[in-house]
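Only one protein chain is missing from this complex, and each of the others stays in its spot.
For chain A:
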Amino acid sequence: MWYRSASFILDKQEQQRKDAAESRPLSPVSTAMTENPIANVSMYYQTRAAHHGVVTSDWLAQAQAAVAGNADDAAVEKNTSGGEGKGNKFSVVDEFNNWRKQPELAEAVAAIRALASVIRSSQAKTMMELEIELKKASDSLKSWDTTSISLTAGCDIFMRYVTRTSALDREDFGSAKSRLLERAEKFEEISYKARRIIAMLSQDFIFDGCTILVHGFSRVVLEALRTAAENKKLFRVLCTEGRPDRSGLRVSNELAKLDVPVKLLIDSAVAYSMDEVDMVLVGADGVVESGGIINMMGTYQIALVAKAMNKPMYVAAESYKFARLYPLDQKDMAPALRPIDFGVPIPSKVEVERSARDYTPPQYLTLLFTDLGVLTPSVVSDELIQLYL
């Protein structure tokens, strides 16, 4: 309710004045390494858009403009990171980009793989050097897209997991390094397999004849549903359209291939259909310390309706998505914007809410399916404390 107060109105006006005065977003190549080619659109959503093949007109225009800059960027990146690597031409971001291009691979897993390969190919002679190298690589990866929570969380957790070993106390650098590598590979494997584990854990919750509401295109959720279909369970799925990504269309395509009865809803029809739903299943971009999740815009709405109608809400999220964030309300997060195409031109005076994600507080979530097991939201903080402190 604070936005009704006088101070807020004044602030808003000031902000508008400031925006008008500001120059347009920087050209793609203005800053050095690892700069997002499209400055005002979250890279994360660009990636997903690329994977999904969903192209909006605005995006297309910007992408074309950026293509020219991209080549320069890559060159710049290579040189800079090459410089870091003490002479070796290994660029963690390049490696990351290679991995990332595979649509089946989660971004965070790609980052983890890239970091693991940093350790593998590192030429550091002491533990300190290696750690510094790792830290630099991790930072460069994180800055590649500052809005992606899972990327940041994945990198952070990887660093903690890998360096949290008594092997570092051993004098022999070689053995310490190999131990680090072991842990890195183990973590890589866990992360890669996380989806399978979650899919298997969620089988208990999908019973014959149930109706599942799905929101957003989450590969984890798809994996779970795919496994259920393979196990010959009879269920049907209601999936929301997911504007403006139209991720719902993609989900329905995938499910139709599996012969699962799918029904598409427009986003506004969620409350209307909630009666016939048995459970809500969503993925997460990130799981925050309070136990809440950050996911595609619309998840909070669905959670509220589900809670009001007493339907359980399950979240399928890998454990590397646990982030040390603690948003108090919707605006307390770093904004991730994405372009929204309404199909018709909108006058410039009209503001558009372009945020791509929202925060769902833990009291609306029933359970989290993670590769650590089926958890309640309050366990997230427990895990984070054990890992970080």
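Following the convention adopted for this analysis, a residue touches a chain if its C-beta (ideal position, glycine included) is under 8 Å from a C-beta of that chain, and two chains touch if they have at least 3 such contacts; residues count from 1.
Convention: contacts and distances are computed from a predicted model.
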Missing chain's UniProt protein name, "TATA box-binding protein-like 1", "Translation initiation factor eIF2B subunit delta", "Glycosyltransferases" or "Glycosylphosphatidylinositol anchor attachment 1 protein isoform X1"? "Translation initiation factor eIF2B subunit delta"
Sort through A:S117, A:S148, A:S290 or A:T370 and give me the one touching the missing partner chain. A:S290
Sole touch to the unshown chain from A:A256, A:A308 or A:I385: residue A:I385
Of the residues in chain A, which ones touch the absent chain? 1-2, 4-5, 7-8, 11, 289-291, 324, 326, 328-329, 332, 362, 378, 381-382, 385-386, 388-389
